[in-house]
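Of the protein chains in this complex, all but one are displayed in their positions.
When the chains are written out, they are named A and B in that same order, and each has its own residue count from 1.
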Amino acid sequence: MTTLLEVERLTKRFGGVTAVDDCSFAVEQGTITGLIGPNGSGKTTVFNLITGYLRADSGRILFAGRPLTRSDQAALYRAGLSRTFQQARIFPRLCALDNLIVAAGHSWRSLFARRRGRDDSDRARALLAEFGLAAHAEHPAGELSYGQRKLLEFASVLMSEPKLVLLDEPTAGVNPTLVETMERHIRRRHAAGFSFLIVEHDMNLVMRLCDPVIVLDRGTRIAAGPPDAVRADPAVLDAYLGQ
Amino acid sequence: MHTVIQALILGVLTGGVYALMASGQTIIFGVMKVVNLAQGALVIAGAYLSYSLFTSFGLDPFLSILITTPALFGVGAGLQWLFLRPLREEDRAELSLLVTFAVALGIEGVLSVTYKTTYRTIQAGYADRSFSVGGYQISAVRLYAFLLSAALLGLLYLVLERTKFGRAIRATVQNPESARLLGVNARVVAAAGFGIGAATAAAAGSVYGLLYSFNSGSHYDLISRLLSIVVLGGLGSIGSSIVGALVMGVVAALVAALGPPIWSDFSFFIVLLAVLLLRPRGLFGASLRGAL
Partner (left out) sequence: MSRAGIVRALIFFGLLTALPFAVTEHWIVNLGVFTLIYAGLASAWNLVGGLAGYPSLGHAAFFGAGAYAEAIYFQHRDVGANGLLPFFALPVIGAGVAVLGLAVGWIAMRTRSDVFAIVTITLLFVAQTLAFNLNSLTGGSQGIGLPGAPFDVDSYERPFYLVLVLLLAVSMGITWAALHSGAGLSLQAVAADEERARGIGVHVTGVKLLAFAVSVGIAGMIGAVWAYYVTFIYPQFAVDPLITIGMVLMAYLGGRGTLWGPVLGAFILVPAQQYLAYQYGATQLYLIAYAAVFLLIMLLLPRGILPSVGHLTQRRRVVMGRASAEPDQDAATTGVGADGGVMVR
């Protein structure tokens, strides 16, 4: 099994606070890896470091074997690493269909090509249909409900057929039916060959869905392994209960 | 060497005045996250007011500050109330820039209709006096201006740090949500913040009128310099804008002393360019890159 993502001794400080402290872990291809930890354990910071929204103070990150040197998010995206946001960031004034098409990948040629190329358009419509958003294809995404936006955002990061998808709390603030829907989509994509790294608070979901599970506490990794092992790990229990 | 130190002195003195103007800008940005493009126009308005009080009643500009400051405080708060408050949240970031720009134009228009476009200046009796300290010339007006600016900045500091009102402002700057939850009236703070910004402009205007000749169109030059200062300092705190102003003042004075005078006018722009190329976050501020 190839290692898609490797985080080596990552450290990030904000003023006096060390949010990520000598953190190391790996994500294997073909897995749905969970990243959990109590509040303040640095999960979202690690996400931001991996995807180039923040620059690490020390340590390194390797994606598909190559180290990520500059924090060039666009290059990362084109290399096959995409992410979603906790707050479901979509482009509110663009319609749902355009939200997907714009995420399909950009070459210099595509700038001058038709706005809605045949291939991209077809794939986008198919995705919208799959996620139950087909009726909103031509409506501004800003009119969608929170849950619909999360689905739209998830759909959009699939457009570029990434190797690894980072999901930042995909079920935060979302009703239980939608949680099921999300889970279904993740599993379906996983079966189709996508790999995921998911930050989550919903323990049940993580234990059901993810293998392996990586646990962070106070910026560093304290456990990693199959969900059952992690669940029983005293260090993990300590970290959560000690909060 | 003598010229350099003379220039340094001049630079610091001028920088102090710009610091006062820039501080108002910084407060407005901190409280409302709005870049006030009308700050320059407000300074010029203050200058014209002082000029009128001087020519009509012989009131010394340093004294007329007592009148112009509260007057422009009211104007500033009123402008915020009328034109910025009604903007919808999602439009605010995009439109506030143009709204303040429109306000600047409106002020320029009103001033040019009232005063015509001839250049004015406040010719105070002590305008030509200067002190000689250790072989260096210090113009009396510039010295008084600097002292006034320092005093007002000190007063501003006291208000922000020691009064309840000041605390409310600082809380809103740091975290508007929490401030609101803690009972701070956001609307009042916003209006007051703008009022303070305009008030500092009034005070700076008196001084500006003493030092330079101006007309209604002078605000473009002024706002360009102020904005360069604020970008240099980093759009962060008043302290950083003070440092930015002093640096800018010194650089301009040095360039004027050592090179052709025309370059001195450009010096602020060169500094702006340098900042953007080398360190977009400014000397102290958070990064200006990206949409957030």
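Assume a contact is a pair of C-beta atoms (placed from the backbone, for glycine too) under 8 Å apart; a residue touches a chain by one contact, two chains touch by 3 or more.
Being a predicted model, the structure only gives us computed values, none of them experimental.
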| item | value |
| --- | --- |
| Per the touch definition above, residue among B:His2, B:Arg88 or B:Lys164 touching the missing chain | B:Arg88 |
| Residue touching the undisplayed chain, where the options are B:Val173, B:Ile223 or B:Ala256 | B:Ile223 |
| Residue, one of B:Leu72, B:Val103, B:Leu156 or B:Val207, that touches the chain absent here | B:Val103 |
| Those residues of subunit A which, in the complete complex, touch the missing chain | 51, 53, 73-74, 77-78, 82-83, 85, 89, 91-95, 98, 101-103, 105-106, 108, 110-117, 135, 137-140, 142-143, 156-157, 160 |
| Subunit B residues touching the omitted chain (full complex) | 35, 37, 83, 86-88, 91, 93-95, 97-99, 101-103, 105-106, 108-110, 112-113, 117, 216, 220-221, 223-224, 227-228, 231, 235, 262, 265-266, 268-269, 272-273, 276-277, 280, 288-292 |
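The working rule: only the chains that are shown with their structure count from here on.
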| item | value |
| --- | --- |
| Inter-centroid spacing, subunit B versus subunit A (mean Cα positions, whole Å) | 45 |
